[in-house]
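With one protein chain held back, the other chains of the complex are shown just where they sit.
And now, subunit A:
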Amino acid sequence: MTPHPSGWLTPRPEGLWCAPGGFHIDPVQPVAHAIVTHAHADHARPGHEHVLTTPESLAIMRTRMGEDRPAREQQELRYGEGLRIGDVEVRLEPAGHVLGSAQVVMEYRGSRAVVSGDYKRVADPSCAPFVPVACDVFVTEATFGLPVFRHPDPRGEIGRLLDSVRLFAERTHVVGCYALGKCQRLILLLREAGWDGPIYLHGALMSVCDTYERLGVPLGDLRAATGRARAELAGAIVLAPPGAIADRWARRLADPVVGLASGWMRVRQRAKARGVELPLVISDHADWDELCRTIDEVDAPEIWVTHGREEALIHWIEGSGRTGRALRLLGYGDEEEAPAAEGEGAAA
């Protein structure tokens, strides 16, 4: 008899635990064996004994944490390559979230579970696209698990940014974006839209961009925004962590137009409350339609929801004739919401 994944994959306070494989997925505390879906800080924590992830995620983790901090033993696994861990066949498939982001596909005695980590379905020039894998249990996020969240075409959003740059040619356009993923995606979207000139970066965004370039993702002319004369930044596009755009760091900019690239920007009051003048609805998380479409495509009879607005998504899952279950895992935030440490600007 095939064991149901609920018998061998269980939520624990430290993260999702796979007993027959003896590993955790994205543990929030140091563990013996960790599989990490992607390098965002709430999923990739330092200090494990052993970590397994994609080569790209590992490179980014080393950049952000330091060479030795991800784990004492660090193991790479390429997309699509199989590996037996304990009694479990494991492979990683692209999740389309950020460079190196992966879904963890696990097979144990004929039953298959997929932990998608964070993911999205729209094309992203900075990373490989999501690959749907049929399974018995699909574990999904629900960051944007309400039908009001429907992200528009990101190229249109970049078009609005460039229109504004033309209209307010004397002002600096500063766009808040998270350092890993969103930043590089914005840069590439700008390049695709024909913006060949320099893009200025807050110091906190530099190192991950360097890592992307080392991993074969060219980003063009990037320059440090810090230390420039105000006049030099007039008419420029500056990218900075969300916490810095309307705070002390931004005082150096020329009469800035404050933008923020995030799925939350879909709701006007969110933008207004944060003092965002130019909201760009660009997200690295699946929107409502993508969540529903993905659940249809992987066609799992049972869907587990890790974090986000799970009640609405589970309502929809149940309505579609499947079983929905909220895992209520703690410790996963949403990097789009995470306020940057207020002191970050000073160090940059």
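Basically, contacts are C-beta pairs under 8 Å (C-beta built on N, C-alpha and C of every residue); 3 or more make two chains touch, one makes a residue touch a chain; residues count from 1.
The rule is short, and it goes like this: contacts and distances are computed from a predicted model.
The chain not displayed here is annotated in its UniProt record as "DNA ligase (ATP)", chosen from "DNA ligase (ATP)", "Peptidoglycan D,D-transpeptidase MrdA", "Succinate dehydrogenase cytochrome B subunit" or "Lipoprotein-releasing system ATP-binding protein LolD".
Per the touch definition above, the residue from A:11, A:152, A:198 or A:220 contacting the chain not shown is A:152.
Set against the missing chain, the residues A:195, A:212, A:316 or A:332 yield one that touches it, A:316. Interface note for the absent chain: among A:77, A:225, A:276 or A:329, the touching residue is A:276. Take subunit A: the residues that touch the chain left off the picture are 146-150, 152-153, 160, 164, 167-168, 171, 246-248, 250-251, 255, 257-258, 266-269, 271-279, 289, 293, 311-312, 315-316, 319, 342.
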